[in-house]
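Below is one structure, written out as structure tokens; comments come after it.
The complex appears here minus one protein chain, its other protein chains still in place.
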Amino acid sequence: MQPANLIPLIVVLVVIAFALGYARSRALAVPMGGIKHLKSLPFYYAARAAMWCGLPALLVLACWLGFEGKVIQTLVVGSLPAELQPDSAGKASLILSQISNVASGALSADVVPPAIAEAASRLTGLQQSSQTMMALLVICIAVLGGFVAWLRIAPHINAREKFETTLRRIFFACAGLAILTTVGIVFSVIFETIRFFGKVPITEFLFGTSWSPQTAIRADQVGAEGAFGMIPLFVGTLLISAIAMVVAVPVGLMSAIYLSEYASPRMRGIIKPLLEMLAGVPTVVYGFFAALTVAPFISGLAAALGLQASAESALAAGLVMGIMIIPFVSSLSDDVINAVPQSLRDGSLALGATQSETMKKVIFPAALPGIMGGILLAVSRAIGETMIVVMAAGLAANLTANPLEAVTTVTVQIVTLLVGDQEFDSAKTLAAFALGMLLFVVTLALNVIALHVVRKYREQYD
Amino acid sequence: MSTLNTSISTEQTQREAPELAPAAVQDKPEETAIEYGQTVGTPFADDAKFRLRDVEVYYGESQAIKGVSLDIARNEVIAFIGPSGCGKSTFLRCLNRMNDSIDICRVKGSLELDGQDLYDPRRDVVELRARVGMVFQKPNPFPKSIYDNVAYGPRIHGLANRKSELDDIVEDSLRKAGLWNEVKDRLDAPATGMSGGQQQRLCIARTIAVSPEVVLMDEPCSALDPIATAKVEELIAELSESYTIIIVTHSMQQAARVSHRTAYFHLGNLVEVNATDKVFTAPEHKLTESYITGRFG
Amino acid sequence: MSTLNTSISTEQTQREAPELAPAAVQDKPEETAIEYGQTVGTPFADDAKFRLRDVEVYYGESQAIKGVSLDIARNEVIAFIGPSGCGKSTFLRCLNRMNDSIDICRVKGSLELDGQDLYDPRRDVVELRARVGMVFQKPNPFPKSIYDNVAYGPRIHGLANRKSELDDIVEDSLRKAGLWNEVKDRLDAPATGMSGGQQQRLCIARTIAVSPEVVLMDEPCSALDPIATAKVEELIAELSESYTIIIVTHSMQQAARVSHRTAYFHLGNLVEVNATDKVFTAPEHKLTESYITGRFG
Amino acid sequence: RDTINIVGSSTVYPFATVVAEHFGRNTDFPTPKLESTGSGGGLKLFCAGIGTQHPDITNASRRMKASEFELCQSNGVEDIVEVKIGSDGIVLASSQEAENLDVSLQQLFLALAKDVPNPDGSEELVANPYQNWNDIDASLPNKPIRVMGPPPTSGTRDAFNELALEGGCKTFDWIKAIKAEDKNAYKAICHSVREDGAFVEAGENDNLIVQKLTADASAYGIFGYSFLEENSGTLQAATVAGFEPTMDNISVGDYPLARSLWFYVKKAHVGVVPGIAEYVAEFASEGAWGDNGYLADVGLIPLDRADRMTAAESAVSLETMTGDEL
């Protein structure tokens, strides 16, 4: 039986377990004078039976599916004649692939050695019996689990508490996934980063002012010797982020203020979703907009003004990134401004302040910590933004503060170093992981600070 | 309102009142009926600061104030009392147009301050509010220093030309609010660090710093403990020499302690206005009496 | 507390009380001092439903209830009164462990319901709360139909085996809450569409639908208008025949109208407990007297 | 796995995808999956081992290096079939609005190398001082040197370094002399691209370079001939060493920046992943890479007929490399 059919079957069994559990607990309650004399509602006894029926069965199913392949592979490959025995893992996977392609008909049985064709039919047989066994086992476990749980239904058992405890543990596990993700991120960059620092001293990475990772990817390819100072990347990242913030903060903040303080509900209802649409546009789209529309426009404009602007000017990427971040800033500011208690607004208005005076002198200062926190979050988003800069920013690591020049960013370098060459041993590709680590650490720091600021601010009013 | 009279009494023995069909609520005996727009007592004054006639306030469809006419005299302290939801705050907030910020709120009728229409479209609310200050139920100091809180009003209105003038205004206001001695050494401390009572007095100081002519107070003591309440009441008594004060309170005792006249509101109607001692000793209207004697509320 | 006695009086003539230095607040004359854990009056009862001894409640560091000992008798109505923030609600919420959900709240002392420890770790709060129901200040019906609101408790406690049993419980509870006639034709209508007073009575119906032994009420009428208040008070009077009722109120009149005994709290202390008419006519403790006579609050 | 996996050169990618699609349409095999990883990256993946997790075929815009062959051998990828599919010219293109270049290889070297011979004529290297084209030679336009090109992972870059830079580099005899003494030093001189911003690494996306050129008349771009052909209406190509990059010039080898294109097949996978042999046959068919084949339509410059025939023969018979030919 296919797993795809097994799952509905388990569901059916679970439903049956539930129904039987329900019936049994109700039946137990009758002689006692109604379900109120049970420790828990029939529903909970039933849910427990269902849980015992479903969860172990699913667990076994998952394990079976996880190990089935390996076991069958060993069995099939092991039974091949000696001359076909693979001498390496790669060969083994090839042979197995060949066998399964023959079994599935993708390869004609005529073109392969007869031993392979035999193995293919053995594979089919094994797979079939494995699936039969799996189905039997899973069904047995489901029935057994359900039956035991059903037997153990007794009026004095607090099924609700047990059910709720299990559920709460599941909830906790879900929350814990966040930690696993972080661990996964650290895990996926830390080893390469350490190896990178084995090749390039950490001080050079952190304080070097020149970035040109053109180390040879092959021994006989000669490039530049390779310089791995991340300062120019970082400065480039900051330059673009700064331009983005210069666009996004005033525009976002003022829109938020206007929408929350002045606009009619109707206008707000129209404009807010429109602004949010800016946040919904995929970054690839922004990237092409930046590279193909804004950048030429800016270099044209600069030329008209007698300035020299690069085609990948930081300005173009920064402007477009700023546009992307506007809704982010505005919705965060909106939240924060709305969190300032109405009483402060009333207090100021009652003294005869105009709306803008109230805004500028009372609400804004009060909301400032929260807004700062929001802006920090926006900065971390700007720093981590990838597609816009991949398409619109340059690759040359210039250490400059001139927005008309091309700069490169950390994310651009990660993509360039990783897409196209995924060998994990040259300093050059390892550098991508060191940069990833750097990015993670920087955004982590920004976020922690931002969260701290925002939380402090929230405490002030909650 | 017959239910009130029949089913409830101050004696706790009479707890087994018969259950009344809801229909019975409808037939009101004449004595407790309120005639729309009619107020017993002395609602009018000669030297009126505020002259309010047939004021009606609507929140969307529902009417919160039902044809209230009232004069408020210069330098008097008038207290608005009445059960919860009867429209005291709503009426009070009409007087400096704080209701403007509520979109669905509409005000009808004639409201005049010193003979000028309050709701004249050409009228400037900023100037109006500088003249008619307001103190709120919950102390709401700005999250700034004590000094800046008091200086805020004078600053925005440009009342001081020099730093020293501003200092004088701040000191003067804090003195009047009876707060100067407590805070003179920590004017730069954040106002949010003060106790509730001090905060409320600071809000009063902040209000009088712009030298208003009228001060509206909406349950200014309801968030305060007894000691702080006493201080604020004391302050009101003092301020009444120079300002017209309109105070909403849910505490009849407080009304009795601080006000010259008391106005009793009931479900949006102004039922009775009279000298405070008259209201508390010999109310004219049956509803007022029921309220005063604790039949409800 | 001497300030209270000297600076405030019910006569409104005495408005120019001298300004007092804050220090003066500190010296309390003996008569109004509260000895920790001491309560005047009759705090103890023979046939106690609740037996509470030396109850102390802390919110983090600050102590909200200071060694309160009190018995609550079967089928009595006891009212908790006192100025704002004195700990009435806190104390009330200990009685069905609603405080459990506040992380920083810690309860000490011995609290027994029918001789069993309330705070025994093995004790099931769910069962406790089914026995000790609670009605809150603001009516808080579930956003469901009227029927489902009342049926919710019986459903989760498995009180009905059949739909018809449930119908009976719902009808019975609504009848007891005096709401049946008003809503019997629209049991499927959303409860949130009812008036405030109806909602509060629905909440009471919902509470009594699980047949509790005790009903706790925290200012059940403070959000209601006079008519609705009257109805609820009426209901309390009726319910007192079958339930023990503990009611927190800020209205002394209400306490006077509905309760057998009244307990006066002051800054976390239980100052005085006595038969209600005694408390209102001849309070034993000076603080109680000041409060009753409107010196503060 | 029953689908052919192909990785490798971004230059060959447009050709390989067309073949793959024809192959998918005209046979019962699934259409192969192609990832463009650059020649170097592709060969690394290819040589990482045998087994279904490794690609079956890699494309390259340059020949496999001996070092790569060894890597393959050491990872158990022993039998490799090499197929040369045609040529490609590397063009130095610009917007038609820009002034067209007519450069020699030496001028290109002087414009783009990291270190160049001292302009005063002495036999020493200095950091590249040239900022404008006409700093190098008065015949060149008075415009800042700005050239966008592929990153070092790509074969186009390798080929450009070899053909253009080294070609220009060799013209200085004293540098050429270094080759005999110290091969590495020679390579370091001739293959290092300047890093001061005049040469911009513009990523593997050649089309983006094309788009940027159309937008920016001051810049030049380095990419494969097929991109030029596709955008012949908007772009123009520089004349290098006197030859324009035309199909004829490239195929006869006059144009100096021409290189061959290749793909490599892992023989161990043939007969395991279905269709590999058939794919190779499709690629090596006249209808595909012939003079009138569909690959010519997308810009491949075919081998001459005789070469094609031998190449096709060895491809279809899956002749393996020995390593000596490299």
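Each chain gets a letter, A, B, C and D, in the order it is written, and its residues are counted from 1.
Note that a residue touches a chain if its C-beta (ideal position, glycine included) is under 8 Å from a C-beta of that chain, and two chains touch if they have at least 3 such contacts.
By our rule, contacts and distances are computed from a predicted model.
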Checklist entry - One chain isn't displayed here; going by UniProt, is it "Alkylation response protein AidB-like acyl-CoA dehydrogenase", "Multicomponent Na+:H+ antiporter subunit F", "Heme exporter protein B" or "Phosphate transport system permease protein PstA"? => result "Phosphate transport system permease protein PstA"
Checklist outcome for this item: Among displayed chains, the one left out touches A, B, C, D
Checklist entry - Which one, A:157, A:399 or A:415, makes contact with the chain that was left out? => result A:415
Item to check | From C:35, C:103 or C:241, residue that would touch the chain that is not displayed | outcome: C:103
Checklist outcome for this item: Answer key for A:65, A:281, A:307 or A:401 versus the chain not shown reads A:281
Checklist entry - Mind pulling the chain D residues that touch the left-out chain? => result 1, 3, 13-14, 17-18, 20-22, 24-26, 30-31, 33-36, 53, 205-208, 210, 214, 226-227, 229-235, 292, 294, 297-299
Checklist entry - For chain C, which residues reach the chain that was dropped from this view? => result 96, 98, 101, 103, 125-130, 133-136, 138, 140-144, 152-153, 156-157, 190, 192, 203, 206-207, 210
Item to check | Positions on chain B where the hidden chain makes contact | outcome: 124, 126-127, 130-131, 156-159, 210-213, 242
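Here is the rule we go by: only the chains that are shown with their structure count from here on.
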Checklist entry - How many angstrom between the C-alpha centroids of chain B and chain A? => result 55
Item to check | Centroid distance [mean C-alpha coordinates] between chain D and chain C, Å | outcome: 86
Item to check | Two or more partner chains touched - positions in chain D | outcome: none
Next on the checklist: Give the list of chain A residues in touch with chain B in this complex.
Outcome noted: 265, 341, 343-354, 357, 361-362, 365-366, 460
Checklist entry - Can you list the residues on chain B that touch chain C in the complex? => result 1, 3-4, 7-10, 12, 15-17, 19-22, 25, 83-86, 178, 181-182, 222-227, 229-230, 233-234, 237-238, 240, 251-253, 256-260, 266-267, 276-277, 291, 294-297
Checklist entry - Can you list the residues on chain B that touch chain A in the complex? => result 96, 98, 101, 103, 126-131, 133-134, 136, 138, 140-144, 152-153, 156-157, 192, 203, 206-207, 210
